[in-house]
Structure formats: structure tokens, C-alpha cells
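Everything below concerns the one structure shown next.
Excluded from the complex is one protein chain; the other protein chains are retained at their positions.
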Amino acid sequence: PKYGGVLVFGRSGDSVALDPAHVTDGESFYGSTQVYNNLVQFKNGTTVMEPGLATSWDVAKDGLSYVFHLRKGVYFHPTKYYKKRNEFTADDVVFSLKRQFDKTNPYNKIGGSFKYWGAMNMDKIVKDVIKLDKYTVKITLKKPEAPFLSNMAMDFASILSKTYAMDLLKKGKADRLSRYPVGTGPFVLVKWIKDDKMIFSANENYWEGKPYIKKLILKVVPNSSVRAAELKVGSIHVMDFPNPEEIAGLQANPAIKLVKQEGLNVGYLALNEIKVPAFRDVRVRRAINYAINKKAIVKAIYAGFGKPAYAPIPPTMWSYNANIKKFKYNPAKAKELLKEAGYPKLSFELWAMPVSRPYMPNARKVAEAMQADLAKVGVTVKIVSYDWGTYLDKGEHFLDDSCILGWTGDNGDPDNFLNVLLSSNAAKIPASNVAGWKNKDFDALIAKAKVTTDIKERTKLYMKAQEIFADQVPWVTIANSLVVEPIRKSVMNFKLDPMGKRRFNKVWFDK
Amino acid sequence: MFSYIVKRLLWTIPTIFGVTLLVFSMVHLTPGDPAAAILGDKANPKSIADLRAQMGLDKPLYEQYFIYIKNLSHGDFGRSANSNEPVISEFSDRFPATVELSMVAMLFAVFLGIGAGIISAVKRYSIFDYGSMFGALAGVSMPVFWLGLVLIYFFSVRLGWLPVSGRLGYEYDIDHITGLYLVDSLLTDNIPAFWDALKHLILPAIALGTIPMAIIARMTRSSMIEVMKEEYIKTARAKGCSRFQVIFIHALRNAMMPVVTIIGLMLGSLFAGAILTETTFSWPGIGKWLVNAVYQRDFPVIQSTTLIIAIIFIIVNFIVDLLYAFINPKIRLS
Amino acid sequence: MERLLEFIKQYKRNRSAVVGFIVVVLLISTAIFAPIVAPYSPDIQNLADRLIPPMWDAKGVSSHVLGTDDFGRDLFSRIIFGSRISLMVGAISVGVSLSFGLVMGIVAAYFGGKTDLFIMRIVDIMLSIPAILLAIVIVSILGPSLFSAMTAIGIVGIPTYARIVRSSVLAEREKEYVIASRINGSSNIRLMFVVILPNCASPIIVQATMGFASAVLEAAGLSFLGLGAQPPTPEWGAMLSDSLQFITTAPWMIFYPGVAIFLTVLSFNLMGDGLMDVLDPKLKDK
Amino acid sequence: MNLLEIKNLKTYFYSDAGVNKAVNDISFEIPKGKTVCIVGESGSGKSITSLSIMRLIDPPGKIVDGEVIFEGTDLLKLSDKEMRKVRGRDISMIFQEPMTSLNPSYTVGYQIDEALRLHQKQLNKKQRFEKVVESLELVGIHNPREKYREYPFKLSGGQRQRVMIAIAMACEPKMLIADEPTTALDVTIQAQVLDLMNDLQKKKGTSILFITHDLGVVYQIADEVVVMYKGHIVEKASAKELFADPRHPYTKALLHSIPVPGVTPRKSKLDTVDENVDYLSFPKEIR
Partner (left out) sequence: MSEIVYEIKNLKKHYEINLGLFKKPKIIKAVNGISFNVKKGEVLSIVGESGCGKSTTAKLILKIEEPTSGQILFEGEDITKLQHHELSEYRKKVQIIFQDPYSSLNPRWKVGSIIGEPLKLNTDMSDKEIKERVLYLMEKVGMHPDWFERYPHQFSGGQRQRIGIARALALNPEVIVCDEPVSALDVSIQAQVLNLLLDLQEEFNLTYIFISHDLSVVEHISDRIVVMYYGDIVELKSVEDLFNNPEADYTKKLLSAIPTIKE
């Protein structure tokens, strides 16, 4: 690898703010990841955990406390707007986490709500964060929670500088924390021109090693065609979110190559057992799974950038079970099953979401394809759609017959899929288990995995749970989409992150 | 003249007051709970209640309005529901980009518009007149966002002459002084960056300037024609003034009065028109930001942007009126 | 009758206005007979026929004159059906602006004094917010939809009409025929609507025509921003914004809806220009 | 001796509706130092005649034929540039509406000065200033040095018309054309303006072409009278002859349609110009 060069990343929107504890949108995290580190992190391009600002950690037997041993000699970078060079210590960890739940922390009231902390139910999990010594921190939990470590790798758990925050507070400029970040990460923010670009310079003293590129620019180009045009002329080097139609053209360009990564997501059709009695019959559910031609849908609507899905978690997730039962397209079998179940003529509403999501580029089109497939086996469906908010709300209240939805993983933990989307707990209004499916065996496995800290043990439990899912099929899983990033050929070692981050510290230019 | 200025200034007070009332009532006119709208799908009742309290929505309306005005008078325009940043700082980050674009578009519109208008009026019924007046009508009929796309398609995508989007190439960096790149680059003697910024401005300025140009051209022409019919033009000609003197000394000055007014009026709508152009050209100004705010129902942003633009608009019109008064001796001397 | 003939004779002199009129008539008939004119339904999707270029392109097919969009919908049919929406938007918004503006303008000018001051203050306030911005504010209150867009554009137009009506009523009010009517005992209502109003018709008609054009344009703009008609409605502005991502791969998807907007707006403007020539030559010089 | 001779002048206006022969073959002369009046009803072509002399006819109007001989040269044959030298220097003109005849954007002084700048290039700024002040004094404006800096809107109608005359007289032209210069003024002010013009003529020997439809004014100032009707001259005579003995039926009707205090019996029937009579069918009376 060579040092030097300016890398321009063309993205579709600007960050809202750069305090990762307050924001929820991916574009904001694009910015904050460059600057901040977490105690633990995912290995570049995978969902595998590796040490971050903590070099190691001990988990208590009962799973109720974690002790993190912090990396020594790490410094927060001085920037144009904050010249001090503070060492990273336990105080920073305590500050960064406690401000999100400790009402006495001066930053608890600043900058609005801590949205992710709330969304991940961290209040119910974390009891306290305690500094043991300058380089050791202990986090105590209210209950055992296996995914906790993964949560600590999420953006909201990024470590900010306490000293910097307190200095700002003294000056009465606490607001600036979300706008002028000071972190330990690979890049230092130089300038942020709203809706235009963020300019970063390499952190010469980065603890993982100095980044190869000298400067990183995150440039906002909302229109994907325009981004593509810019990539072609070389005014950007990495292009985010290409339009599927454009990819063929980009691929043909000799200066451009494609980097692919399976997304940590799944798109599915949930069959609502609570509202529709027929769906309580497993034969009907299986029949519908047989009747739908996933492969054709993926080919036509995902334009090839996706793979038919069979499990409720994506293949990139650890503990993915590749050997579960796969429903291949088989209309004859479907018909047979329906007849057997006593529903030769079934009809229901199929809800299609109005917006496009990574796991579902066009739900209406998918719905139309399904409608055609189902018609062939004697099932009539009516396609229904509402605006996004209403759609979600009605779904949470089981007002649909069946609905298309999907999920993108937050922390690379299977619990984030299986528990959230399929457990009985989640089937209470407002439900995230929109199929309303309840299975005692499944629930037991998931609950056990949640309190088990041993990863091998957990893997086994989750594999088992997937088998139950594949047998009972409360959903028609549709696809895991493929994230494609066209980049200039000169850009080396760019890896896509399954959780959707964009990391550039290992990237270099080859000329 | 002084009393005219004072009077004119006093007149703006009720207008500004009315705008604040309008903007304030916006949130309350919206069906549903604004707090819930801001927090979105995943909000729980407690956080909604918190936000309501934080936004002061639990107080009586008049009190809320009073607080709103009080805050405004301290320069506190509230915070974006989305980024939680003070709206005023978010606004001032982006506003220079919009101002620069609007100004360049306006210059383009004024020069070409007035020029074409004068020639048309002077060469009335000529091919040029018919052509430019049809062009002007076509100009006012032009969907600017579409024109922008067509320009990008031809000049950037197909011909590759001009940059596709943005304000400045990544290889350039301009020190922030006024936020106007053309000005800043000149102030810091950064000539290559100046040219690059100018190149980036051409297409968006043409797109944005087309409608005002068309309006100015029509206005100039009709105003010129009207003025050319006046008796004092005949007087000037009877004195022996040349055609040039008649047009530029006697007619133009009087003809410009309504044109100046319309230019003032258009400056405000130019800021607003920038919303469409900016969307097309990924121009990092307030337009794009505002549209996003509407999508996200970020009411503090919509409210304050509207208010600020309205106030700027009122001020601009005030200045234009002064300018008008200045070129019009009748007002200047009374 | 005689007047009408004279009117037609004068109007015919402005050739581009005649062209505008013809296009408008064509447009209205297209809108009325859209189901007959359009070869396909505007919403019918055919994923197999996605992104076919226009007929004259090497890859085009004659069954889709202007090609298809990313859903395989026939672009020509969508544009045809789009005319219905645009004309409806124009008619309704102008209707809203006109009815409110008319009453406000007449009342302000006729009664003068405090009433005038009050109404004109409201008008000033509305005018102090640039039109598109005000429309966006209104849409953000009502939530993005075609209906909101129409309402917003209608409301935004009110002050223009109010001003035009007011100024022409003011001019008429002082004329001696109004005094004559008053001496003969006409009531205020009669004076306003029977005696004065017909004499202000010309600028109002002209403004309504021009206003129609700008309403269509503004609606397209709002839809382009995603604040007006929502997909899959075949609204021209919405079609444009939907196809933004295809500017390099399928430029025809952007080109033709734009042309449709342009021609519609232009033809109404041409017509308005012609009407101005005939009805209100003074206005043209203002 | 004649200063100006108009021979067979024809000025037409062209439109879709056809040709409007606004001035249709007229001939008359203006002797040196005399006042010639053109009278006639509205639209009879009085103004067009005067504008044709100045060559200020704009499309769709056109001088189709004829000669305008000023001191031996045909003005219609001059180049634009040469014609510009004649305007303002040799022939000046004032118009009906004192309210709109002055440019609202410039001071009174500037507008008088402009005429000097155009035609008296030998004068320097100061000399011109003195001259402007002098000419303002000449037309009877008090405080000319202050009035120099005033804008027209501050002056009354009578004052403006005086300024107009000052502009016209600034370069001491040989001829002054006045197109209904007093119609917009009150009678008392009209009388002052007429007196002023009379004085100037006496002092400078200027010839005046005076256009009016007020026969009273004609009676007071005219040496020669030209009566126009629908683009034609129907009668031409010296003022005395005309009033004493009008010959053309149109002239007669015109004269007798106006009550004359002390002459016309009170409340008696007046003669009228009959809209249904074609006065052109009578022979022209040129004396």
C-alpha cells in the first residue's frame, strides 16, 4: 500500500449531525464513524467483533457485569477548532455512556433525546458505568444480555472526549459538540459545509495505524445519475447507492469496478395469523411459500442485486443456518396443500409499503408479482398501500391481512432479528412481530441465547431457531439485498460493511 | 425623503408582525400533534409529552405566541427538530450559497433582460423583437427544474463542458470569509478556485435566471415603449437629440422605474425559485434543506426559514423602494 | 355578437396567440378524451418492457411512441393522462384564487379606508412571502398531496387577483358613470357587481389565463419537489422527479414530461398575451 | 418672404384596417416673423402636419410625398444627422401637455441646458448656465437661479409651459411650432402665455406655427389662418379676411358655432357643424 491522495466519496445526502448518540440516520453515521471509535468494533467488512478502544474485556459469570481494559496511549485528536490533545481514559467512556441515561450528567439535557439508546432499550439493560481506574471501566447490567457487546460496537456507543465536552460547557457552547467532533478515530474533521461536503484529514497518530489516504472528502450528490456521471469523470472515487439501471453502464467503464457486499437485511411478506384464521394453518403458510417465485422476483425487481432469502437472518450474519428447509417454487405443491387445508379458494389483502428500502427497492412491484403468482394457485389478493407512517402503525396493530416489510440489522447480532421480529414478546401491540406468530420452542431458544454469553453456544441455539422458522414459515422471506458500490479502479482495499458503515482507514490509491 | 424612509420603515412592522403570526399559526394549523409528527413512527407517549413540554405546546396559545416573539427578538429562531441545531446557524451555513446563486442569476437576468428589452423596444416589430419576445414568453413558461436537467444533460453529461453539480471541485478550497465563493476566492487571491466556482455557477444561474430574465425583458420593453410615447421624448427629439441620447438619457431612466420595482420583487421569489434549482443541481443552499424539512415535518426549520426569507424579502423591497425613490426625484425631494 | 366578431378579428391578428389557442383547445380535448387518445392505461405496468426508448430511437418500438418508463408504463399514455391533472390543477387553483381575490379586491377598492387598509395588509403579508415558499408552507401544513398543492397554489394566487381587481375597481370607481348610477339609487352590491365589475373583466380574464399557466407550472414544481401529486399519479412534475435517476440512462423519461409542461404553459401564456392585446392593451404596457 | 413652404405634403398611417390619410396633400407657407394658425376639429391632421415638418413621424406613419422647404432646403431630403441640427436650432416645438412634455427625471435647468449643449457647442458650462438663467428670466420665471435646480413636478402648469418655451427659445430658432400650447391651461394663464409668445416674436422675429382649435386664440394672435378638415386644407386666408368673411361652409359653421359675447344673441340657436355633411365636396377657398 501507498500513502497519499485525496479520496472523494459521493453520497446521497448530508449528515444531520455528528453526535452519534443523537442521530439515527445512516448518513450521519457516515460522518461520525470517521472520527470516533467504540470500545469494541466489527472487523472491517464483517460482523465479527474485535477490540477497539478496549483491548480486552471480562464478562462476569452471571453475565451482569463487563469489565473493559482500555487501550493506553490513545489521544483525542487536536483539530482546527479545539487545539488540546487529551488522552483517552476511563472518564471518557463513563461520560460518553452515562450522559445517555444519567439525568445528573450535564449533557443529558443537551442535544435532544438519545434516540438509539431508547430504541435499543438500553435503559432496561444498563445499570451503571463505573470507572475502576484510569484505564479500566466496569459496566453493570440489570439483566443478562448477550447482544450487549454488539450494542457497544454500535455508533451510539462511540466514545467522545469528556474534557472537550466540559470545556465546551464552560464556554457555554455545549451545542457545538454535535457539530465539531473530537474523537480518537482515523480521520480528523477539517471542515463541514452543510449539504455540500465534509473534509477530513488523516489522523497521523491513529492507533490502528495512520490511514493511507491524506484527505477524505464526503461529498453530497443527491441525484444518483449525477453521482454516476461524477464517478465517470473521476470527480468522485467511491459512489454510494447507485441506481440499479446505471450499474451496467458503470461496469462497462474501464476505470470503474464494483464492490459488492451482501446487506445485513431481509425483506419478507408477513402473514398475519391474528387477523386471518387461514394463516394459523401451517399448510396454508407453506403453500404460499411454495407458490411464490422468489427467484423471478429477485431477478426482475432487485435487478440482480439481491439473493432469494430463506432464513429470517441474512447469510452474512454469524449463526446463519444454510441447511434449513428451502421452499423452491412449486405451484402444484402449493395447490395441493391448500386443498388439503381446505382453502382451495383463498383471498386476502396484501399490503405493499409505499417507500423504497434497501431490502425492498419496490414493494408494489413485488406485490404485483406475488399477486400474479398467487393467482395461479387460486389465491386472490388485493394490493393495498398506505403512507409510510400509517402503514407501520396499522401493521403494528395487526390491521393488515399480510404485509411486506423488512429489517436491517443494527448491531450484527442475530437477536436483533430473531427476538425483535419473531418472538412472542414482540407480538404485543405495538408489535414488531407483525405476523403475530407465536411458537414456544422458538421463544425458549431465543430467550436462552439472549442470556448466554458464549458465542458457540448461542450459535447453536440460533441455528435451531432458524430450523423452527423454516418449518413453520410465518413469513414468506423474499430476499437479502446486495449492496453494490461502484468505485474507481485506482481505489484499493475498499470493503463494504454489512452494517452499512463506510470505512476508509485501510483504503489506498494505486496509480 | 427622511419622512418617506421612516414611513416606509414603519409600514414594514405590521407586515413582519403578520408574517410571524402566520408562521406561528402554521404549527397549530397542522392536523395532528406536532410533537408526535416530529418524533415520527417510533416515539413513545412519554417522549411525546416531553417534547410537547419542551416546545411549550402545553401552554395557552397567546402565551406560546408571546414566548415565540420573545425568543425571536433575542435572535432565537428555535432548533431544528431533525438535527437539534439552532435553526439560525443551520440557515446561515447554507444561505450564502443561495445568495451567491441568486445574485449571479439576477445579474444574468438583469443584463440580458434589460438589454433584450431595450433592443426590442427600439427595434419594435423587427425580427429581433418578435424573436426575443417569443423567447421571453417561452422563458416564463419554462419549468426551471426541467431546464436545469436539460442543461445538465447537454452541457455536463453529453458535452462534458461544465461540472455536473456542486459549488466547487474537490481540489479547491476557499477560505470562508463571506461564504460567497466568488468573493472569497478573489479576496484570498485564489484565482483558479474563482474560475472553478464560476464554472459551477453557470448552469444553475442560467436555469434560475431564465424566468426573471424573461420577465425583465418584457417589462423593459413595454416600459420603454410606453415611455417612448411620452411627450417629453418628443420634446427631446424636437430639441435635436440623437436617437442614442433619446434612448439612453431621456427614455431609459424613466423606463427603469417600474423595472427596478419588479427586480426587487423578483429577488425574493428568486430565493424561493432557488429551491427548485438547488434540488436539480445539488446546490448546497437553503432550498434543498427546506424541502427536506418539509418531508421530515421539521416545523422549526420551515417556520424560521419562511420568516427569515420573508424578512429578507421585506428588507430587499424596502431597499428597492429607496432606490426607486432615489431615481425618482418626485419622491426623493418630497 | 358584433363585439364577439370584432374580438375574434382582433385576436386573430396575433398569430402566436392563435397558435396558443389551438394548442389549448387540443389540450382540453386531449384531457377529455384521454382514454380514447391514449393507447394504454397510464398505470398499467409491464416489467418486461421497461425503459424502451422512443419510437425513432434505434431500439424503440412503434407500440410505445415515446417509449416506456422504469415500470414499463407507456410514457405517451401517461403524458396524455397527465393533461387531465394539469388542467384540473389550473382550473381549481385559478378558481380558488379568483373567487377569493375578486371579492377581496372589490370590497377593498369599493369601501376604501380602513377596510381597504386591512385587506391590503393581508395581501401585503401574503406577498411578502415568495409564492413558492408560501405554497411550500401551506403544503407542509396540509401534508404533500395533489389536493394540498392545488389548495396552496390557489391561496398563493389570491393576492395577485386581489390587487388587480382592486386597482381596476379603483380606476373605475371614480368614473362618472358610477356616480351616475349612485345618484340613481344603486345599492352598494349593485354598484360593485353589476355596475363596476363588468368593466374590470378584461384584466381579470387576462390574469386568469396567465394565472392558469403559472398554476400549472407551480403545481409541476411542487410535484417535482415531491410535495404535490404522489406517484404513481401521472402528473408531469412528479413524472420528472421520478425519472431523475434516469437522466443518463433514459433521458426521454425526463424530456417529454418537461416538454408537455412547457407547451401547456406556453400556450396558455400565448393565449393570455393575445387576450391582453385585445382586451387590455394598456395592461400590456404596464 | 416665406421662411417655410409646405408643398403637397402627404402623411399616411398604415394599419391592418387600411390607410389613414391623416394629412392629405396640403400646401401652405409661413412668412418670416409672422404667426400662422392651423385650426380644425380633433383628428383633422393638425398635429401630424407639425410633426411632419419636424420629421418626427414614427411608423406606422410615413411622409409619403411632398416638400417642406425651409430657407430654400427641402427638409425631407436631409440626412437624419442634418435634420437633427435643424431641430431645436432652426425650428423648435412645444406641445400641448405641459405636465408631460418635460422629462420628470431631470432638472429644469438641465433640460434647457441640453438644447444649448446640442447646438451651441462653442459655449462653456458657465456661459451656458448664464444663458439658461437668462432664458428663464425671459419667459418670466422668478428666481431663475433657484428654479434651475427644480424638477418639473414642483412647477405649476403655467410655469412648465414657460419652461417649455424657454427650451424652445434657448437657441433662438427661426421658427417655433406650438401644438395647442394653452389648451390645458386656465384662461387667465393662457392669456399670459399668449402674451409671452407675442412678446418673444416681437423681440426675436421668430415665425410661429400655432395649432389650436380655439378660434378666440386664433383671432388674438394669428396673421394667417389655415383651416383643416379631415386631412385637407379647406380654407386659407389672412386672419382678418377669415373672420370678416369666412367662405367655406365648414369655416362658416365653425365660426358661428361659438357664441360671441355681445354679438351672438343670448340663448339663440347656434350654427352647428353637421356630421352628416361632407364638407370636402365644397370647393376649397384658398386666398
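Quick notes on this one:
A, B, C and D label the chains in the order they appear, each numbered from 1.
One rule holds in what follows: contacts are C-beta pairs under 8 Å (C-beta built on N, C-alpha and C of every residue); 3 or more make two chains touch, one makes a residue touch a chain.
Please read these numbers as outputs of a predicted model, since none were measured by experiment.
Check D:Asn2, D:Gln120 or D:Gln220 against the missing chain and you find that the one touching it is D:Gln220. Contacts to the hidden chain, counted on chain D, fall at residues 41-42, 186-188, 190-191, 194, 213-217, 219-220, 243-244, 253-255, 257-264, 266-267, 269-273, 275.
Summarising the interface, chain C meets the missing chain with residues 3, 175-177, 179-186, 195, 198-199, 201.
Everything that follows uses one rule, which is that only the chains that are shown with their structure count from here on.
Across all inter-chain contacts, the pair with the most C-beta pairs is B-C. The chain occupying the central position, as judged from C-alpha centroids, is B. Averaging Cα coordinates per chain places chain C and chain D 51 Å apart. Look at where the CA atoms of chain A average out and do the same for chain C: the two points lie 46 Å apart. The centroid of the Cα atoms in chain A and the matching centroid in chain D are 90 Å apart.
Multi-chain contact residues of chain A (touching two or more other chains) are listed as 223, 226, 229. With touch defined as above, residues shared between interfaces to two or more other chains in chain B number as follows: 152, 157, 279.
Across the whole structure, chains are in contact as follows: A-B, A-C, B-C, B-D.
Those residues of chain A whose C-beta lies close enough to touch chain B in the complex are 6, 8, 14, 16-17, 22-23, 111-113, 118-119, 175, 178-179, 191, 193-197, 199, 217, 219-223, 226, 229-230, 233, 235-236, 388-389, 392-393. Note for the complex: chain C touches chain B at residues 16, 121-122, 124-125, 128-134, 136-137, 139-141, 143-144, 213, 217, 220-221, 224-227, 237, 240-241, 244, 247-248, 251, 254-255, 257-258, 261-262, 265-266, 269-270, 273, 284-286.
Residues 125, 230-232, 234-242, 250, 253-254, 327-330, 333 of chain B are the ones that touch chain D when the two sit in their complex.
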